[in-house]
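Shown below is the structure under consideration.
Just one protein chain is left out here, and the rest sit where they should.
Right, chain A next:
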Amino acid sequence: MSRPTDALLQIPLSSLNQYAYCPRRCYLIHAEGEFKDNVHTVSGTLEHERVDQSESRGQVGIRIEYALSVWSDSLGLSGRCDVVEFHPDGTIYPVEYKHGKRKQWDNDDLQLAAQALCLEEMTGKPVIRGAIFHQQSKRRREVLITEALKQAVREAVPRIRTLLNGAIRPPPLQGADTKRCGECSLRDICEPELAGADPTLSALAKSLFEPEEDLP
């Protein structure tokens, strides 16, 4: 098994998003390297779309950084922000780009808050707000980086680190949460439909060496 020195100390920012969505998805992507439909393609697409989509365009004096590397040594986090706006009044404003429409869960907010924590640690300045830009609806949704959201990040990070350093795949989502499986790109690898297969497998395994006497 992995030696302590091999352990993952810095976890990727995007793992927060995955973890909030589904711990198993997080494990498959970040511990097992299974990835379909790459996030890193986003920064490339942004180059083409930023002119049309930035709502801050036209505002004088705003410096925009694309695909900015950010990190937090105290939390052990690192990753990239799609967009960070540096306003003339000193406001730092991260914007996370998402392909789809707004979803029902706040995994995006958690990821944005983690970016805010990194930016705060790097610059020493508070990050009060940020936004999620939904490419499909071309809408920006502003998110207030509350203390509660920051606390959620601080609590999730060590849990994710333990998960990713371990050798156990978490089980697929259960109950009402399984509705998320429908739009998950890793569905094929995850096979949530097999989550309930254990009783069937056990029953079949038990009678495997007892062929039925269904002779004509």
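Throughout what follows, a residue touches a chain if its C-beta (ideal position, glycine included) is under 8 Å from a C-beta of that chain, and two chains touch if they have at least 3 such contacts; residues count from 1.
The rule is simple: contacts and distances are computed from a predicted model.
Chain not shown in the complex: UniProt lists it as "CRISPR-associated endonuclease Cas1", one of "Multiple sugar transport system permease protein", "4Fe-4S dicluster domain-containing protein", "CRISPR-associated endonuclease Cas1" or "Acyl-CoA dehydrogenase".
Interface note: of A:Asp89, A:Glu155 or A:Asp198, the residue touching the hidden chain in the full complex is A:Asp198. Across the interface with the omitted chain, chain A contributes residues 31-34, 167, 169, 188, 191, 193-194, 197-198, 200-202, 204-205, 208-211, 213-216.
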